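Every protein chain except one is present and positioned as in the full complex.
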Amino acid sequence: MFLLYWNENDSPATPEEMIREHFAFTDQARARGAYVSSEAIGGTVAATTVRVRDGKTMITDGPFAEAKEVMGGFYILDCKDLDEALDFAARIPDARSAGVEVRPVMHVPGWDYGPTAEYSRQAMA
Amino acid sequence: MRYVLMICTKEAEEQALNADESSARLREYGAFSEEMGRRGVLRGGERLRPVSEATTVSVTHDKVLASDGPFAETKEQIGGFFIVDCKDRDEAVEIAAKIPGARHGKIEVRPIWEM
Partner (left out) sequence: MRRGTPKPESTDAVGREALQDRSAQAIERTFREESGRIIASLIRACGGDFDLAEEAMQDAFLVALEHWRRQGVPANPGAWITTAARRKAIDRLRRDRTLAAKRQLLETDSALTALAGETGEQAMNQVKDDRLRLIFTCCHPALALEAQVALTLRTLGGLTTAEIARAFLLPEPAMAQRLVRVKRKIREAGIPYRIPAEHTLPERLQAVLAVLYLIFNEGYAATAGDSLVRQDLCSEAIRLARVLCELMPDEPEALGLLALMLLHDSRREARTGAGGELIVLEEQDRSKWDQVEIREGTALLERALRMRRADAYQLQAAIAALHCTAARADETDWGQIAALYEDLSELQPTPVVYLNHAVAVAMAGGPEDGLYLLDDARLSEQLAGYHLYHAARADLLRRAGLHQEARVAYLHAVEGTENMAEREYLERRLREMTC
């Protein structure tokens, strides 16, 4: 999984250009048979953080950790090893703004809802 | 509307759990997913491996820099997420409060930016 970080204060001058780059990247990943899924996540202005303590739900406005650079979306790609993953990461536009965090997805036995579950079902078929 | 529910917990606490405790937690997650699956709101989700296995990549002036560890060294780290499709923010918050992680960590709820 690729967690994309960017600085919300310096939003891109041309968001269309950024979106085009993401689409181009997705095409590349698809062509290499690595694409599993991806989402763009709305800005932290729309974020709500939820905690439950002693049965009581507490709601606060904003993200879980205040930071200049926040997560703005993710990709899930099927890579043969970390070198391939790092190669993909360097091509994601967000690597040029703040950074891309690459984390392995954990294999959870029996988990049937994730995009990876769907992906492996297709791979098996 | 689709929302991402990010599960933010303290990894050290999770890793300190013994085998019984972590399988109990896994069962809680199983029950949550089953309930939400029945309700028809669950669209996906993944669990991530710990940040000690993360690598962060940034590119400046065409130079690729890879470094060990997460992008930000925050107290809590994103350990996984669910994607739900529900009526509105209130329903998303209600679902978030049912995630087992809400009881020992936090859940950040954010709308998905539909393209």
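Just so it is clear, A and B label the chains in written order, and each chain counts residues from 1 on its own.
The rule is simple: a contact is a pair of C-beta atoms (placed from the backbone, for glycine too) under 8 Å apart; a residue touches a chain by one contact, two chains touch by 3 or more.
For clarity, every value in this text was computed on a predicted model and none was experimentally measured.
Though it is not drawn, the left-out chain touches A, B in the full complex. In the complete complex, the residue from A:Cys79, A:Ala95 or A:Val108 that touches the missing chain is A:Cys79. For the chain missing from the display, the contacting residue among B:Thr9, B:Ser33 or B:Thr55 is B:Thr55, taking the whole complex into account. Residues 79-83, 85-86, 102, 104 are the ones on chain A that touch the missing chain.
With the whole complex as reference, residues 49, 52-55, 64, 66-69 of chain B touch the missing chain.
Methods note: only the chains that are shown with their structure count from here on.
Centre-to-centre separation between chain A and chain B, using Cα means, comes to 11 Å. Here chain B touches chain A in the complex through residues 4, 6, 8, 26, 30, 33, 37, 42-49, 51, 53-60, 64, 66, 70-72, 74-76, 78, 80, 83, 89, 92-93, 96-97, 102-103, 105-113, 115, going by the rule given at the top. Those residues of chain A whose C-beta lies close enough to touch chain B in the complex are 1, 3, 5, 19, 37, 39-42, 44, 46-53, 57, 59, 63-65, 67, 69, 71, 73, 76, 82, 85-86, 89-90, 95-96, 98-106, 108, 110-111, 113-116, 118.
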